[in-house]
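Sharing a structure with you now.
For this view, one protein chain was removed and the others were kept in their places.
Right, chain A next:
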Amino acid sequence: MDFALTGEQETWRDTAAKYLADERAAGDSDRTWADVTGLGWLDSELGTVELALLAEQLGHARSPLPWWSTIGLAGPALRAAGREPRRPATLAWAEEAGPGTLAALLAPHRPGGGMSCTVAADGTVRGRKVAVPHAAEAVDLVVAVAGPDGVELRLVDASALRPAPTDAGPAGLDPTRPAGTVELSGVASTPLVAADASGDVLAAIRRRTLALLAAEAVGVATRALAWAVGYATTRTQFGRPIGANQAVAHPLADLYGQVETARSLAYRAAWSVDAEPGPVADRAVAAAAVAGREAATAACETAIQTYGGSGFTWEQPLHHWYRRAWWLATFDGTVADLRAELAASLLDGASGQDAPGR
């Protein structure tokens, strides 16, 4: 039992932090994607712990990269078909009438899973997908469609789409996490995952994505806390730094505890995804997702409060992290949904307890 990061993992994390602190990381996306590939962020040998450390740093920097959708959402489906994600990619699963969340898509084990998007015998797909993360930037689209035997995952080249996907625009919670609508009007596709295996792959996608986003949320929270602490240390009122006032310091101490427990859960969940997939990992991931999401919004809110009036201004960049925190808080369901999932696992199962001492 050793919960310490290895030296390699620490180096990996620090290198990512260094790159993301650079101006270049916020620059034009083609060049950034080349950097990301060069840095090995899409390498197949990366474990989920390494990916989580990366996600944490991307959250810390509030990076707009579609890396998480490529490696978390599309990656497992591509790899199940023996392909490597090399270009920005995403997964389209939600439909207006069909399952709205990945969890909902996984729940009904009936052919088609309640979806209206279909695939014809010649491989062309038809239908409309909504709320597709990074739809306008993704080059490869993994789409969940109803086939004759159930849900299939198929690959669509975004360049073949007419009209091209557009982002929903800045109305979204976080403009750097846009989602768009994809029209599939008889566009060609290639098979990735057949109906008999799609349930397992979708479950793996969800597990990994939620684990990565939990780590990202911890990164967001860490950054917001650091900002608040920095401000409380330097900003003076009544002749002293405001952090000398317990009314300011104590919420930050509480927040530190919240962020650190969320970090423990995020790392544990990432480890669990590879080491103990199945119900144990699902529970670990749900707990990490709940703690991470709550920590991220709480951290941003406390930071804004610590800054006072200036924290509420557009010029103060805090609101960008706050937007990301809220995006994270609502991705693929809410904290309440995740807790309902945990309750089902704890109260409706036979044992209701994790096996001790793994």
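Operating definition for what follows: a residue touches a chain if its C-beta (ideal position, glycine included) is under 8 Å from a C-beta of that chain, and two chains touch if they have at least 3 such contacts; residues count from 1.
As a convention for this text, contacts and distances are computed from a predicted model.
> UniProt protein name for the omitted subunit, picking from "Lipid-transfer protein", "ABC transporter substrate-binding protein", "NADH-quinone oxidoreductase subunit N" or "Acyl-CoA dehydrogenase family protein"?
UniProt protein name of the non-displayed chain: "Acyl-CoA dehydrogenase family protein".
> Touching the absent chain in the whole complex: find that residue among A:232, A:273 or A:318.
A:232
> Using the definition of touch stated at the top, determine which of A:273, A:287 or A:303 touches the missing chain.
Result: among the candidates, A:287 touches the missing chain.
> Looking beyond the chains shown, say which of A:2, A:30, A:45 or A:122 touches the absent one.
Missing-chain contact among the listed residues: A:2.
> For the chain that got dropped from the picture, name the residues of chain A it touches.
Looking at chain A, the ones touching the missing chain are residues 1-6, 9, 49, 229, 232-233, 240-241, 243-246, 249-250, 252-254, 256-258, 260-265, 267-268, 271-272, 275, 284, 287, 290-291, 336, 338-340, 342-344, 346-347, 352-353, 356-358.
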